[in-house]
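Shown here: the complex without one of its protein chains, the others still in place.
Labels for the chains are A, B, C, D and E, by order of writing; each one numbers its residues from 1.
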Amino acid sequence: MTSDRYMKGLREFKKHFGKAAVAYLQPLEEIYPKFAQVNMEFPFGDLYADHKSLDARTRELVALAALTVLGTLPQMNAHIKAALRCGATETEILEVITQMTAYCGFPLATNALLEAGKAFKEFDDMPKK
Amino acid sequence: MTSDRYMKGLREFKKHFGKAAVAYLQPLEEIYPKFAQVNMEFPFGDLYADHKSLDARTRELVALAALTVLGTLPQMNAHIKAALRCGATETEILEVITQMTAYCGFPLATNALLEAGKAFKEFDDMPKK
Amino acid sequence: MTSDRYMKGLREFKKHFGKAAVAYLQPLEEIYPKFAQVNMEFPFGDLYADHKSLDARTRELVALAALTVLGTLPQMNAHIKAALRCGATETEILEVITQMTAYCGFPLATNALLEAGKAFKEFDDMPKK
Amino acid sequence: MTSDRYMKGLREFKKHFGKAAVAYLQPLEEIYPKFAQVNMEFPFGDLYADHKSLDARTRELVALAALTVLGTLPQMNAHIKAALRCGATETEILEVITQMTAYCGFPLATNALLEAGKAFKEFDDMPKK
Amino acid sequence: MTSDRYMKGLREFKKHFGKAAVAYLQPLEEIYPKFAQVNMEFPFGDLYADHKSLDARTRELVALAALTVLGTLPQMNAHIKAALRCGATETEILEVITQMTAYCGFPLATNALLEAGKAFKEFDDMPKK
Partner (left out) sequence: MTSDRYMKGLREFKKHFGKAAVAYLQPLEEIYPKFAQVNMEFPFGDLYADHKSLDARTRELVALAALTVLGTLPQMNAHIKAALRCGATETEILEVITQMTAYCGFPLATNALLEAGKAFKEFDDMPKK
């Protein structure tokens, strides 16, 4: 479980999720450690950690597009904050969600926008270090 | 039908779709002119034409993320070429699709990747002006 | 396999699908008769055959909305023709699809619209009795 | 922001959403005014306000079909009430949702049906003017 | 409403849902008895009751795969418990959900996994007869 890929993924994950990283990972570890392991190893270790092909900010913006279409709000919330941590502005995030109205319609985009409102406030209230 | 918004949208659409713009729009015009009209007015006139909030290249990359999740291959093909026209590199496009394996799984991402292979070849064979 | 529900469903199915009914059903029968059976019994025998709660034309229009969101084009094609048989006009069908741009975005709605263009032509060319 | 299209859309929106219109729109305005603007202008100003091609009641019934497939419950709730305001009966709404079992399966249709139960009660308790 | 198919479906449903069966069915009965009826008759009476073609445990495992992709958590919760009742182990359930990361991505699979954590605890606390 403490493979090099896991440690590499965990480091990348913490850059994106900040202080929220531990709270996100803990229930996954408790329910099925293997799930937490592949979650760190594959998306974060294998994909996100490659900054040369695509920078972290762009990776988070395309993730927000996908999450709007999927309609999975807990991950939308987490990745909105991750996008802010990786240098995206609130306006860029809101524009991505607004553009999604043309790709997945207003209902899914509306729910993503309302989540953005919540996530922005929570982010402002978080201790920054 | 030739409202200012339509003309603004059409100009933006042509920047993204290049020589393919007319062939994309024509069947829509034939089947239901109102559909072609709102397609130019809303996504391209209202959303895409705003470059200040989000640049054209980023707009196309987030569109590719959404289209991978949706699984709509004709639009995937068209927007891969649009992304190239707006300054995205082949590697960036392929990385967005590869990152999508973690958001919508391998089957949808695989079909998007195969479409990218086709679209890149077609783009290289297109007259550039 | 020739239960009352099956016969009731088959009669309703033939009202909606007309001369195309046999060709639609035959491959399902060949591959897995049970699938053809439940397809006649449940959606057509149990649901569609109830005209008191909802008329056949409205049933076909809401089916077109669902099929646009699902992106399943062969069924879209079949139900566009069914909608015409049940008294919907081409304009009503095109408006339902156009309205769907606001619910599932332009890519899925575009593919549904292109299928409508095809289905309208095929319907005009079909022997009417 | 107070374009003719916006005012036209807002008027149409208020016909469908009644006294709930302001509460629906306000958080969108607060989070991103542009989103609220295009939400009024495009679906309600450009699409819904056209009653000649498709009447308001049918527009709401096809919207319910789409929303059942999408699984977006807050919009399902709002549009069930809108459908009632536009003249659909409770039975018609429940039949559309029940028909959706054949298009998107029982889990999504069940969640829509439970939302209908809630929305009907809330609608009965709302001040009617 | 008390057709043979309904009674057959209800018996099968009770085998899968145990003591939770009544609480699941009651709101459906209250909102639209026809929905409760077809829910018992079709999936449980026509499909699930056929154990010869596919055993109950495998039926529940493939249902969990589908529910993970659909993202409908109340049904995920109910069918996780149904899978346990039909002989699936916690590990098998968690492996199906983990495998789904490759088919529908991590966000939907994560929400299914968190629901599994809840459902396992609730199942342990339920009276077993």
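Definition applied: contacts are C-beta pairs under 8 Å (C-beta built on N, C-alpha and C of every residue); 3 or more make two chains touch, one makes a residue touch a chain.
Keep in mind that this is a model prediction, so the values were computed, not measured.
*Asks:* Just to confirm, in the complete assembly, which displayed chains does the hidden chain contact?
*Replies:* A, B, C, D, E
*Asks:* For the full complex, which residue in D:18, D:45 or D:107 touches the chain that was left out?
*Replies:* D:107
*Asks:* Of the listed residues E:20, E:36 or E:67, which contacts the missing chain in the full complex?
*Replies:* E:67
*Asks:* Under the stated touch rule, tell me which residues of chain A contact the chain that is not displayed.
*Replies:* Against the left-out chain, chain A lists 38, 41-42, 46-47.
*Asks:* Where does chain C touch the missing chain, residue by residue?
*Replies:* 27-28, 30-32, 34-35, 38-39, 42-43, 66-67, 70-72, 74-75
*Asks:* Can you list, in ascending order, the chain D residues touching the missing chain?
*Replies:* Touch set of chain D with respect to the missing chain: 100-107.
Everything that follows uses one rule, which is that only the chains that are shown with their structure count from here on.
*Asks:* Going by C-alpha centres, which chain would you call the most central?
*Replies:* So the chain nearest the centre of the shown protein is D.
*Asks:* Hunt down the residues of chain D that sit against at least two other chains at once, touch-wise.
*Replies:* Those would be 38, 42-43, 47, 66-67, 70-71, 94, 98, 101.
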